[in-house]
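Here the complex is missing a single protein chain, while all its other protein chains stay put.
The block that comes next holds chain A.
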Amino acid sequence: MTYVLQFGDIERFLPLVWQGAIITLQLTAAAIIGGFAVGLVSAVGRGSKWSVLRVPAAIYVEVTRNTPLLVQIFFAFFALPSLGLRLTPLEAAFFALIWNNGAYMTEILRAGLVSVHRSQLEAGQCLGMSWLQVFVYVQLPTAIANVYPAMVGQFMIIFLNSSVASTIGVEDLMGAAGYIQSETLRAFEIYLVTAAAYVSLGFVIRGIFAALAPDNPFKRIVCRWVHALSAAGSSPHPSRSDV
């Protein structure tokens, strides 16, 4: 049995695919940035010595990680209106994805924070730094460096899982594909295009995080150039750029 691909039918819908890709990227960016912020707060809470912070953080993480994202997104869209919180599909998707990613980020960041040895924190304290300074400048950078691959892995998962938003009518990449499929009945072609779009976007996202990686040697070289250039103007330290 052979199947002849006919992309002609779906060609006029390609702008929809493009718009969908942009929404997918917006959802992903929000889930990554928002999830990181939520995860950071909740990770600190989970490691706190006060149970008022520790217990809610633990409940949040356990409930979220033990329910499907689909349930969470349906809850945000269909159940929250009963509490008087009426969200548009896009708002509900943003909310659920940030909520979901935040729980996973909590566990990853927590692992990172405890991986930093006490003696590192002591060294910071002994130089007169405040607790907040030690956290921001000593503990957190090392923590992120230690769990960076796990973090990026989770970001890729939330990027792919953002497709769940299509189930509540968000016109993301997957939503657009569903619409075009129903209009043209060219399932094979449109889902082939959609898969290719996810692969390419995933490739770009991975590339961005690879470039941002704490141990990326290229980043250090660029930083050094920038530093050398900015120093050249004011007070040059010639030895700095040639190490």
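Just so we're on the same page, contacts are C-beta pairs under 8 Å (C-beta built on N, C-alpha and C of every residue); 3 or more make two chains touch, one makes a residue touch a chain; residues count from 1.
The working rule: contacts and distances are computed from a predicted model.
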- Query: Name the absent chain by its UniProt protein name; which of "NitT/TauT family transport system permease protein", "Metallo-oxidoreductase", "ATP synthase subunit a" or "Amino acid ABC transporter ATP-binding protein (PAAT family)" is it?
  - Reply: "Amino acid ABC transporter ATP-binding protein (PAAT family)"
- From the listed residues A:F7, A:F78 or A:Y137, report the one that touches the chain absent from this view. A:Y137
- Which of A:L14, A:V63 or A:L127 sits in contact with the chain that's absent? A:L127
- In terms of residues, what is the contact footprint of the unshown chain on chain A? 119-120, 122-130, 133, 137-138, 141-142, 145, 214, 224, 234-235, 237, 239-240, 243
